[in-house]
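A protein chain is absent from this complex, but the other protein chains hold their places.
Note that the chains are named A and B in the order they appear, and that numbering of residues resets to 1 at the start of each chain.
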Amino acid sequence: MGKKNLFSLLVLGIMVMILPLVISNPYYLSILIFVGIYSLITIGLSLLMGYAGQISLGQAAFFGIGAYTSGILSTKFSLSPWLALIIAIFVTGGIAFLIGTPALRLKGHYLAMATLAFGQIIFIILNEEIAYTGGPSGFGQIPYFKLGNFVFNSDFRYYYFVWSIVLVVLIFSLNLIHSRVGRALRSIHGSEIAANVLGVNTAKYKIQVFVLSAIYASIAGTLYAHFVTFLSPGTFSFSFSIALLTMVVIGGMDSIWGAIMGTALLTILLEFLRIFHDYDILIYGGVLLLIMIFLPEGVFKGLFNLIYKGNFPKNRLIKKSLESRR
Amino acid sequence: MSLGNQLLQYLFTGITIGSIYGMVALGFNIIYNSTGIINLAQGEFVMLGGMITIFLTTVVKLPLFLSFFLSVLLVTLIGAIFERLAIHPLKSPSVITLIIITIAGSILFKGGAMFLWGKETFTLPSFSGEKPIFVLGAIILPQTLWILGIMGGVVLLLIFFFSFTRAGKAMKACAVNRRAANLVGINVKLMVLFSFALSAAIGAVAGIIITPIALMDYDRGTMLAIKGFCAAVLGGLGSNAGAVIAGFLIGITESLGAGFISSGYKDAIALVVLLAVLFFRPGGILGNKEHT
Partner (left out) sequence: MSPILEVVALRKEFGGVRALDGVSFKVNQHQIKAIIGPNGAGKTTLFNIISGLYFPTSGLIKFENREITGLKPHLITKRGICRTFQNIQIFKNMTVLENVMVGRHCRTRCEFLSTLMKLKRARYEEESILAFSQKILSFVGLKDRAFESVSNLTIQEQKLLEIARALATEPKLLLLDEPAAGLSIRETECIAELISRIRERGITILLVEHDMNVVMEISDEVIVLNSGRVLAEGAPREIQNNKEVIAVYLGEG
């Protein structure tokens, strides 16, 4: 994984541990919980877009499928949230597999439109299947997660719960990137034909990473449902897919660290800009446009490059880890 | 109403709305042909056309006729400015970059419209009265005739433009082979600007003529774009005749589906058609342009 990633993980871990002890305001704590939940989705989206080079404009739909599946199962069928979480993962993963198999044969604009259309169909279903979803007004009283007698009913408890999952997912994803599979994914982004000819089953890996990103979104959806305890379709609309896209783009598409930072930045920014609440799409649009034109590598790396003018060689990491081994 | 009458009524409704989808598809084609870009902000031009006309007639109190032209002009300008500011500065952008940029443009327009005019739904008066015409027991609104007439006019103008004007022929050359067009001295970058302006104009016209029937609000663009894209793909991306015919097909399918199956799932019908076409016949069923 490289020393730098280990160090960053350590810093993040310590920050995650300490923050709730410093921040006593429960409102701020709940924002950090949302940052964690959304980070799960954007880590997946970064793997899909930044590493494998495949776009999805329907990621909010997988978030929604995860949230509604586990919400409905635990509320209307009284299943344990843990079991609901597992079932939701399988349902979302299954749907992603079914939709991804034909969709990922498409490239560029076609894939974008197909995922967009898929997202809209799910959104319509959430609105129309009133018997299960409560329709446009949604449904509530979703139970909390429980471990024995320990109920995750306070923000403080849920914060640690969510962020432990984020850390695990992050470690998994970092492992993935720096592996045979991760290189295969990046080679698809680099040149799909060459990847194929070098023995990478590109069709298989594209579907697998698509399903993985859907599963991350599904876990996020379940965590969201049992935190907010109320679901309505508005949360899972096209504009949330765009918000997720913006978060990934802000951080630089080809970095999962960037995805987390972008998520934190945009989520916190929007909370502080509450006055603009209704006009958040103006912010997404403006931010996306400016970054894509002026800082296509993302805010952090882009600014770094602008300031120091030099190229930051990513591969110093590998080089150093090799040298240290000698 | 008998089943036959009902069927005819759905057919008329489908043709009306289908002509709008066809026009959105034409907009997609024009930009796609000269740049290879799918402009995901296409639906927003339609929305802006409608909203600006509403603003000009109700707030500025200009006559409808004048508002129509002023609004088309303004949206054309917006399209051109969008190209200059967002597309033009890019040096060999990747497809993902282009998708994100046109998406960003789209929600920026949407947000701007919401900022200016709020979330309400607005309407325009029909161009020539509301008195319905009865045909075999089904109703045709006079506005429908306007829509079909104006659409016909737009198609004729486009044919004229692409076959007889210098700019039109140059754009056609770009569609066939951009690099070759550049080599024979066509200013390809300028043609990109033209194509954005032209498809913004067509979008605006579509938005204005549909508003008296379908109403308009800031949030209409995305759905119109998807359905227009559906028509463009069904007709074979890049084929203008295909776009118009496919627009009607989708409009009619949607209207029949809404009438006989479920009105709640009306919007889902075109989406399912789009997915089916993309998954099984990405080259379209009418045209045969190769897909990327």
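Just a few scattered comments:
We take it that a residue touches a chain if its C-beta (ideal position, glycine included) is under 8 Å from a C-beta of that chain, and two chains touch if they have at least 3 such contacts.
These figures come from a predicted structure and were not determined experimentally.
Of the chains on view, those touched by the hidden chain across the whole complex are A. Checked against the full complex, the one of A:77, A:90, A:132 or A:172 touching the unshown chain is A:172.
Contact with the undisplayed chain is limited, among A:16, A:84 or A:195, to A:195. Listed residues A:44, A:66, A:182 or A:252: the one in touch with the omitted chain is A:182. Where subunit A meets the chain that is not shown, the touching residues are 1, 172-173, 175-176, 178-184, 186-187, 189-191, 193-202, 208, 212, 254, 311, 313-316, 318-319, 322.
We take it that only the chains that are shown with their structure count from here on.
Separating the CA-averaged centres of subunit A and subunit B is a span of 33 Å. Note for the complex: subunit A touches subunit B at residues 49, 53, 55, 57, 102-103, 105-110, 112-114, 116-118, 120-121, 124-125, 127-128, 238-239, 242, 245, 249, 253, 278-279, 281-286, 288-289, 292-293, 296. The residues of subunit B lying in touch with subunit A in their complex are 37-38, 40, 86, 89-90, 95-97, 99-101, 103-112, 114-115, 119, 222-223, 226, 229-230, 233, 262, 264-265, 267-268, 271-272, 274-275, 278-280, 282, 291-292.
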